[in-house]
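Only one protein chain is missing from this complex, and each of the others stays in its spot.
Think of it as A, B and C in the order they're written, each chain with its own count starting at 1.
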Amino acid sequence: MIIDHPLLGPRDSAEFVYLGDACLIERPDWQDENALDAFHDYLYLRDNPAGEHRELWFHEQGDRSWLVVTRNTLTHEITKVELARDVARALGRSK
Amino acid sequence: MSDTALYPTPALGGYRADKDGIVVEELTRLAVVSIATPLDGDKALDAAMQKSFGTTPPAPGKVTISKDGKTRFLGMAPGQIFAVFNHDRPDAEKRLAETLSGSAYTTDQTDVWVALRVGGESVVAVLERICPLDLHPDAFPADRCARTVMEHMAAIVLRDGEDGFVLLTARSSARSFLHAVEVSVENVL
Amino acid sequence: MSNTASRQSHRLSGGLVDRNAPLDFTFNGSHYQGFEGDTVASALVANGVKLVGRSFKYHRPRGILTAGSEEPNALLTIGRGAYAEPNTRATVAELYNGLAASSQNHRGPLGFDFMAVNDFFSPFLSAGFYYKTFMWPRAFWEKVYEPLIRKSAGLGALSGEPDPSTYDKGFLHCDVLVIGAGPAGLMAAKTAALSGARVILADEDFRLGGRLNSETYEIDGMPGSEWAQSIVQELSEMDNVRVMPRTTVYGSYDHGIYGALERARDHLSDQGDKPRQILWRIYSKRAILCAGAIERPIAFGDNDRPGIMMAGAVRSYVNRWGAAPGKRVAIFTSNDDGWRTAADLSAKGIEVAAVIDPRTGNAPYQIPNTQIFMGDAVAGTYGRKGITQIALASGREIPVDCLAVSGGWSPNLQLTCHQRGRPAWREDIAAFVPDQGIPVGMSVAGAANGELSLKSALTEGLNKANAALKDLGMKTAPQAAPKSDDEKIAATPFFYVKESKARAWVDQQNDVTVKDVKLAHQEGFRSVEHLKRYTTLGMATDQGKTANVVGLAIMANARGQSIPETGTTIFRPPYTPVPIGALAGRARGKDFRPYRLTPSHSWAEEQGATFVEVGMWMRAQYFPKPGDKSWRDTVNREVETTRNSVGICDVTTLGKIDIQGRDAAEFLNRVYINGFAKLAVGKTRYGMMLREDGIAMDDGTTARLGETHYVMTTTTANAGPVFRHLEFCRQCLWPDLDVHLISTTDGWAQFAVAGPNSRKLLQKVVDTDTDLSNEGFPFMACSEITVCGGTPGRLFRISFSGELAYEIAVPARYGDALIRALIKAGEEFGVTPYGTEALGVMRIEKGHAAGAELPGTTTAQNLGMGGMISKKKDCIGNTLSERPDLNRDDGLRLVGFRPVDRSQHLKAGWHFLSKGSPCDMAHDEGWMTSVAFSPSLDHSIGLGFITRGSDRMGEIVRAVSPATNVDIEVEIVSPHFIDPEGERLRV
């Protein structure tokens, strides 16, 4: 596969390390009342769609950016690639 | 305290070979210092670099060159650039840190890497055996850089001219990397 | 040896071979001659050799069926000794001088194969027979039946020796990849090239031109093969074009990536020391598949005899190679194209005995002096080792020595299916054509797309190239397709001759007959995939390129359905088989993976050290000295010297991550379970890191060098994963923390200097402005220093050995000099270098966890560090570490073990049982993780996990190893075997 890196252009996916569902960005609050359940669902019950999937890739053999790649798991078509940091900030994550 | 000063040992012993016009040589005097931009510190770093080097930090994959032509800045990642210049004392980072006077976090990378320069007319044919990047001059012109992987080894590729590349690779695996380049030269020429 | 062509009994005049370059070769030990430009098959044809192999199951005599890579029968072993390459298709193997070929799959000589007895038992060996028998008596399957079956497995044999050739790989990039250099491909490549696009033109053949080399077409008034050469010449001279003959594009992968194999030197008698093949990964923006078509056989009685050949292949041998497959030839064709064979043979003066066409009506061509049978079919043949006669459905018998067969042409659309594309049926040409699911960026032109005439192939090559260019936003150069013939291509679906009484072959290599397909239907194996799997149709080395459609047609007929209703089979990569050696490239032997060497590697080599692989690293394992009786002697000496005086170990391999930023302290506080916010500048702290699931991920020390500057160490194995994890935390979880990471692992040569004399030693090396006294530089202190008169360095007072110890680091380029300086400075103390073995012994004596104790399933609680998890702050893993099963009272605890009988040696991997418990899984209480012989205690010691371990100090339990017959008593003790209070560290 080819991942069109938003900063570097197209790169062979072999340069990247895959992590999984992009909702791993949304780490729960440890002080929540149901923190244990929230962390369980966060870590273990991830999206696994047959179709469009937002997922985290790390450009290990490149610029060390974490990317959020929107890819169709049936066709492998990639429709969007974003810097994970931007996605995280847009989700309200900060410090 | 010891009476003898420590001497430096180049990782590849100052290797140089010339086969049918392809020259492979270890650049032993190259210093590499990483410059990390503090959060929200882009403007300050811009200003400091403009003042000290007459240039600006490059975007990832791009290269800028100091006004005196002596220092290349390689855009490595968002908020991270490498300064590459000739300097053979172990204080490159300290010097650069002073120059930038607190506008960035600096880390010496000189000894992390070994620099090999590969040059010659058929250099692209040699490198296409190990390098997955498109090195066609339209796609990867002079003064462009990229980090990639070759023969299972991480490498930074800098094109320093039409027929020349500087390859930075981890010091610990330098011998294996040189072997990979040598085999490519053998196989192609 | 110049004029030996006379020996080539079936060589004709003409053809594209170089008669001035005769080549000697052997087949089954007999000497033959061919010419430069021959394949092994064409040279055998030229020499009148018909019998070239045996089939897989029935060991039927087989000849050459095709002239291309779809060949099912003519599989030879080519080369000698370790160079021998089995299952090589003679039809694509380029002849070279001295080539040695031999046939396969027979016991005894090729002409008298003892295994041919199978053919007589064929009624009992129908499809799937083996699923129904060999079950009784049960023990016989393993001991008798299966060994017999296995003996008859396979066709050719590997030499059993390491492959002596080298292989290479490479990466190519282009705008347009053209696959196949026949008329459509040449036209497409030329069109794309003229526009300035970066073009790659690849073809599996050594002579580009495709069918133009085999036919008598004319283009622009010149013979087709000459026209092809002129285009190839033109393309070769263009900077933006790479012409790659002998290059098979074998697979289509996501996003325009193609795999291609270039057989760079297989055609040379002396391959030299260059790679024999190169595996290219081609990154394309657009690809145009111009792979032509494959001629389809017809199933009729005994249609597998040597001398029965595809009609197009007969034309190839006659026209391209000037080699006559027979001297009296009959042609059996269901389409107009097959008739061309009759015309071409006649033109070469070969007797055409008959043309048989199952279609009724008028003959499409007039062939003089030939019997024409319209509305008839070949129903049977004679001649065990070579065809001698055919029998028609009408009853007529005709003596021949060659039968040319054409059931029509199937587009060569394999690559369109590699991403699960599904072809569609086109009734007018009775063939599947590319349809849905073609790889993104690919288009198909010419015969591969079902455009079977020359004129349409040329036009479509041009048009598809223009479309691709337009797609890419590139200018298209105006040009027209050249003038060419527009030959007749009418065809009618015709797959097998119902009148045949004898077995009729569908898949010749795997011996699948029409009856087998019908039997599969009878037994309920009716989907295409069931058919394939039950009968093995299409599973041979040719992947059913000639067989699949015929098999499908027979199944469709049995089901009373049309072919498209019955289905199709999917083709998977590779298009033709690719040597495993080529796919591996250079990565074999010592070059399988790179070596990482420490800065003291050369010095250690000089000392005669033994090295050990630690991941990619090579580390000194121990340093033998003359007089050491065994490696254990050496290790004991290294440990004792270190504990009693001083030892030095290269610890450069530990991961080092430079962490800077205003929020670095907060960041560390969140990735370690223990607190880091209050670590003072100039101090180092041990940290334990969890995964988010609460399991221990890594541990190490982190030093605070400045207000905003830390250096973290990781274990050698986890340096990469930890860095990735930290970047995840930094970029994805807390994007607004000001923290920056960069690896400096390779940048610092770092040595542990350990033992009571370590301070004294270092005082000789570290420049005097650093106060090394216990007060000036206490346990866990760290500092930037200078060494040996000004070389910058770092010093950490940390200890893995349990002794007074330091780690000293200098830029890696000074590492070699520093180890020499340290050893020299240590001479007066009797310093020893020590390797990973002594390092391991000392850490086990101290009860420190390492890789074996951190296998990815242990918690901080298991390690006895549960109390370290701060409850006052968030950190990765803290929440999920609270799950009940990770906090059970009877959970595992890391403790020490010593044998009750101190003379016994422990071994990692043993399990623990309470005394009196049976040795089964239900009573398993844990296992030994690490062991060492402790020279300090003079007996074997171990670390291990056992349930409730920390509450069981002093208990005697059994350590068992049923796999190696061990059952001994051990005592549970503290894991801190030496200096449990840690007094030595702090002196």
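Observations on the structure shown:
Rule of thumb we're sticking to: contacts are C-beta pairs under 8 Å (C-beta built on N, C-alpha and C of every residue); 3 or more make two chains touch, one makes a residue touch a chain.
Simple rule for what comes next: contacts and distances are computed from a predicted model.
Going by its UniProt record, the hidden chain of the complex is named "Sarcosine oxidase subunit beta" among "Sarcosine oxidase subunit beta", "NADH-quinone oxidoreductase subunit M", "Multicomponent Na+:H+ antiporter subunit G" or "Molybdopterin synthase sulfur carrier subunit". Within the full complex, the chain left out of the display contacts the shown chains A, C.
The residue from C:G156, C:P411, C:P434 or C:P493 that touches the chain not shown here is C:G156. In the complete assembly, the contact with the undisplayed chain comes from C:H530, out of C:K348, C:R396, C:R426 or C:H530.
Checked against the full complex, the candidates C:N118, C:S165 or C:T546 give a single residue touching the omitted chain, namely C:S165.
Shown as candidates are C:F134, C:Y365 or C:Y382; the residue that touches the absent chain is C:F134. Although one chain is not drawn, the whole complex shows that of C:G196, C:P245 or C:P573 it is C:P573 that touches it.
Across the interface with the omitted chain, chain A contributes residues 1, 12-14, 18-21, 37, 40, 43-46, 48-50, 53, 55, 71, 73-76. By the touch criterion stated above, the residues of chain C touching the omitted chain are 56, 83-87, 123-124, 126, 129-136, 138, 141-142, 146, 149-151, 153-163, 165, 167, 169, 251, 253-254, 257, 259, 279, 281, 418-420, 515, 519, 522-525, 527, 529-530, 533-534, 536, 539-541, 543, 572-574, 577-581, 583-585, 587-593, 595, 612-614, 691-695, 851-852, 855-857, 880, 883-887, 907-911, 919-922, 924, 927-930, 960-964.
One rule holds in what follows: only the chains that are shown with their structure count from here on.
In this assembly, the C-alpha centroid of chain A lies 28 Å from the C-alpha centroid of chain C.
With centres set at the average Cα position, the gap from chain B to chain C is 32 Å.
Taken residue by residue, chain A touches two or more other chains at 12, 64-65, 83, 85, whereas all remaining positions touch fewer. For chain B, the set of residues that touch two or more other chains comprises 80, 132.
By the touch rule above, chain A contacts chain C in their complex via residues 1-2, 12, 17, 19, 24-25, 27-28, 30-31, 35-36, 39-40, 43, 56, 58, 60, 64-66, 76-78, 83-85, 87-89, 93-95. Against chain B, the residues of chain A that register as touching in their complex are 7-9, 11-12, 14-15, 61-65, 83, 85. Here chain C touches chain A in the complex through residues 253-257, 283, 440, 663, 666, 692-693, 720, 724, 727-728, 731-737, 874, 878-880, 882-883, going by the rule given at the top.
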